[in-house]
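Below you'll find the structure, written out as structure tokens, and then a few comments.
A single protein chain has been omitted from the complex, and every remaining protein chain is retained in its original position.
Per-chain numbering from 1; labels A, B and C assigned in written order.
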């Protein structure tokens, strides 16, 4: 395979470009995704190729264009909703939960819902409380969504391609702190399947499931600990729905210890679900309490020192692993 | 204390009537809550006492009137939003999460948000997928809400009174299958505090945390099992945010076994949070895996046999307890 | 002579369609009293001319989106009385396989893309069907049926605007029956001229006598012609009245309607007035109507027996089709 370095954003854009070239029924809606190419350069260059019908700038009507795309997806086209910041689609939750997630079921599979909803998440850069949410637990809780949280360029492209080939609604969440991070990406076409976690580091001392931007910080923490002969296994779920529980159980079977690191809110979060799965199905493997490290349970403050206090740091991840091992 | 029997609905209405008589800044908005007295008789008789300014029929604009009540709560009045079915406020999630839940924090406590949002939840009576949701995990996940799920008339009145005296946004969820259930309610004024679970049955064999309509079914199951000398402790959390974790941990310390029974969806649900809390802080007390019994992970079907297949039955609860004890 | 000029067969087809809706719903009302309908039942009695006049222009490739009062729209689109009745009885032979009931009628094979228990979304989804039609260039149209109550909702504003600015082939049909449950339209807005409001979006709009099937047929015909010709959306404000209760089991007058008002509208019954008109204009004769009435009654009776004797869905299928098979 011929490889080249791409940023997360470029890799995801390449996936979109390839699929738009292949499938004329794909169109993108969003604010500034036309000529401007997207607030996060998600569509740069595509407007010149495909024009306004397929790269559709919208007024500020998140509910409106998501509801519109629902009808479009029911009638033979494949909308890609580029919502810029996930915070904005909260105005469309009624359409998402009551319509998008339920149409296939209510029609007994006679209607499909091939819609990809993509945009940025995460606390970084003093983006404050209306531009820093993640909000994925609500979409994991509700049946009918695929929830994808890529953590590197390779996965971003492969998962986005999978999203655009499927017939289910996909919530594709891109952490702002990862958008410019680079990895090697093959020239050749490839897909990353949903529901397949990545074991990004092997180890035997304990298992850490890290979500989104926490993968990098966890790997940094593991480097430090490796020096002390501590071998941590790190799992990146990649998709939160479906969640690859078997891979997590397998790892805990080996290590006997589990920590879940997640920037987002703890109560009823993804860490709670993972802990509940493991204590139900991996109970006998557990040598210690399952621990969770989450961002502080508060709206996101603007001021850098406050923001820094909210997001789990590499130091905190390291300490959390030490605490787990001390149990 | 002089007691009389009241239905859940009558008790909650009594709380509202008492508080409206006491506090002229309380007003109610909703569809049909004026002269009609509410689709679920939540306001019967109050319109004649207080008129249209305080019992305000609205057009079908859930986002609109919740956004309006947000501004009202910031300027000296106490809105009670009567949304009939919780499914309808999904159109207002943007207002709820980005505004209602954050205003106190963003203003550093200089603004209050005394808003009570009340309405029905639950799968029953072939209400189908747009009139049967519960959707509380999303409000538990987000900082800024009190989430109240009363299971009997006594608690309904006492918790509603507490809600109307506080300055925080309260999501007050009334399960349709409980609205006409009766319990004894004192004539005298009383309050049920938030964050205090009720141990509704004491036992030593295992702990079952039952949510909402599942409390009754669990108690039925316990009757059956009592005949076999099995003594189950049953806990009704009453409020999901704040969640009374100490009471649950105490019980598990005694029983060593935990089952969470919840009609709503399992992934990232309240059962996940409870399991995660207990495996983190009660690990050494656990003699068996923590189990969850939830409604089927699917949109709510209409047809009675399908609906019945979705909601956990008393028989299923009984079996789940047996399975837990067999571990 | 009456306009538009149709063949006798066409005139009678409109009559037949209206009668089919009426008889089916009279049967449903009886069935509801008899306890055969486990859930809600919103009848369309008095409004039959609207669905009939609009859908007479549609093919099964066109996409119709409807609301909680959708029996008439399903029937006028070619869903059979047996499928509608079976659905409300919760049977597997229903158009939604028993999963939907009165408010969730799906039959995409005939272009019935679904009715909804949530007020509003159909407006946006019809715009989406229009978007697909433009992108695919297949000459189809999207049609939304909704009530006056939906016109205050944000979905109305966002949906009409999107259809207008992008010249989408969409017909917005407001069934303005003067009330939203018990809330009068004149209370919900200071401007009851909905066609005028629609024109402020830069959209073609007509005010139509919704009890005159020929007036609806003519206005809808022009709107659909324009839509197929690429001349953009059309709005129809169809003035009508529901002569039964909002929902079966509720009072037909309630606290909000007078007997006089009800009687006045019953005197303008769309079926009897149309029948009289065809008779006086000698377009058709008693024998024609008698024949149709008998045929329709037979169809409805047969459908009722079919529905009543149909099986319930198998509970093992309860969670099927939440996701597409395609991965």
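In the analysis below, a contact is a pair of C-beta atoms (placed from the backbone, for glycine too) under 8 Å apart; a residue touches a chain by one contact, two chains touch by 3 or more.
Because the structure is a prediction, the values reported are computed rather than measured.
Peer 1: One chain isn't shown here. Among B:8, B:40 or B:65, which residue touches it?
Peer 2: Checking the options B:8, B:40 or B:65, the one contacting the hidden chain is B:65.
Peer 1: Using the touch definition up top, pick the residue from B:43, B:98 or B:152 that touches the left-out chain.
Peer 2: B:98
Peer 1: Taking the full complex into account, find the residue in B:12, B:33, B:46 or B:73 that is in contact with the omitted chain.
Peer 2: Once the missing chain is taken into account, the touching residue is B:73.
Peer 1: Quick one: say which of A:60, A:184 or A:315 touches the chain that got left out.
Peer 2: Here the residue in touch with the unshown chain is A:60.
Peer 1: In the whole complex, not just what's shown, which of A:42, A:75 or A:129 touches the removed chain?
Peer 2: Checking the options A:42, A:75 or A:129, the one contacting the hidden chain is A:129.
Peer 1: In terms of residues, what is the contact footprint of the unshown chain on chain A?
Peer 2: With respect to the unshown chain, the touching residues of chain A are 31-32, 35-36, 57-61, 63-64, 87-88, 91, 125-131, 296-299, 301-306, 308-310.
Peer 1: Of the residues in chain C, which ones touch the absent chain?
Peer 2: Given the touch definition above, chain C has residues 152-158, 161, 164-165, 187-191, 196-197, 200-203 touching the missing chain.
Peer 1: In the complete complex, which positions of chain B touch the hidden chain?
Peer 2: So the residues of chain B touching the missing chain come out as 25, 27, 53-54, 56, 58-59, 61, 63-77, 79, 94-95, 98-99, 103-113, 143-144, 146, 162, 165-168, 193-194.
The definition used in the following text is that only the chains that are shown with their structure count from here on.
Peer 1: As a test of understanding: of all chains, whose mean C-alpha position lies farthest from that of chain A?
Peer 2: C
Peer 1: So, what's the distance in Å between the C-alpha centres of chain C and chain A?
Peer 2: 41
Peer 1: Taking the mean of the C-alpha atoms as each chain's centre, how many Å separate chain A from chain B?
Peer 2: So the centre of chain A lies 30 Å away from the centre of chain B.
Peer 1: Which parts of chain C, given as residue numbers and ranges, touch two or more other chains?
Peer 2: In chain C, the residues touching two or more other chains are 96, 99-100, 104, 116, 118, 120, 154, 322.
Peer 1: Which positions in chain B touch two or more other chains at once?
Peer 2: 63, 87, 91, 129-130, 297-299, in rising order.
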